[in-house]
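This report concerns only the one structure given below.
What you see is the complex with one protein chain gone and the rest in place.
Right, chain A next:
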């Protein structure tokens, strides 16, 4: 029975992914074509079906494992990706913004693609995670992330519209830098999927921070590795033999996850190459290529969405990311606050949005300034969710 549930769950999220991809077509058409209304209805219809399938994924994976599927990196990122769609649908209900989906849905898809790079296998819970707070804490945090992301989407559209295509200024360069980042993320997901697809895997034996032997799987050639790492081949059943793999030779202590950092370095290299190719192909800055999509956006509305998503997402984040988190930390780790890297970055995220609100409400940062802040807020969320988990090994290293 459990196996069937798991299959249903896996199939659902796969179909949801495809549907979201398909929904982009009528959504793009709805911006300029004559059948505006009809196309946008079709698009939103597809997104709703995809969202329901994502809920099916969630429910059945829960039924299969007996615990809320938010217990490892894949499940957590998938949850964030689902909450982005939820955030989009909520925004759509209130504001009927079509252009919004063209940005929110791809972000959700990229995240889901990114999440599936990690092991998608279901795993039983370690004792620290066996708590009802797992579900409560993670769903409130991801929901608040989803809503806060809408603020960034609104900000990004705002910036695309307000910054002229031919402007030579710092803000234009910053926006282009953002585009470069997006290309890097794309390059990362594509390269790692391809390399895994063709079965490229180099294993290295190293000593981890607790002094135990561990195996690092490299799916991209090793530029950066652990101190005294040895190339090995897996013979199955925990048996390894010495081997000869490519290794450039930069080595780091095991507190830094060198194999993740290696992937990050590769992504930056490949992303920059891809960016260069695109620049040469279009012969203009990349943000000017997507700029037409934001043409019909209403700046005041984007500003309003940007602000409202923050005043909804901020208290929700404080509740889930700090308050519930603290209650659970007290129960599981005997201290409600311990300055663990993940906790610290939740605190920084909270402080950042506190600054956002003060600047906006008291110093009058509206419009473009507010839009920049919203985009930066999203980058901080991504940093906490991805970089901290990948690179720093702390208490929260499971997700």
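Methods note: a residue touches a chain if its C-beta (ideal position, glycine included) is under 8 Å from a C-beta of that chain, and two chains touch if they have at least 3 such contacts; residues count from 1.
Methods note: contacts and distances are computed from a predicted model.
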| item | value |
| --- | --- |
| Absent chain [UniProt protein name; select from "DNA-binding protein", "Cytochrome c biogenesis protein CcsB", "GXGXG domain-containing protein" or "Rod shape-determining protein MreD"] | "Cytochrome c biogenesis protein CcsB" |
| Contact residue for the chain not shown (choose from A:45, A:164 or A:253) | A:253 |
| Given A:52, A:165, A:277 or A:348, the one touching the chain that is not displayed | A:348 |
| Of A:42, A:83 or A:122, the one touching the omitted chain in the full complex | A:122 |
| Residue among A:45, A:164 or A:315 that touches the chain left out of view | A:315 |
| Positions on chain A where the hidden chain makes contact | 2-3, 6, 64-65, 119, 121-128, 130-131, 253, 255, 300, 304, 311-312, 314-315, 318-319, 322-323, 326-327, 330-336, 338-339, 341, 344-345, 347-348, 351-352, 354-355, 358-359, 362-364, 388, 392, 394 |
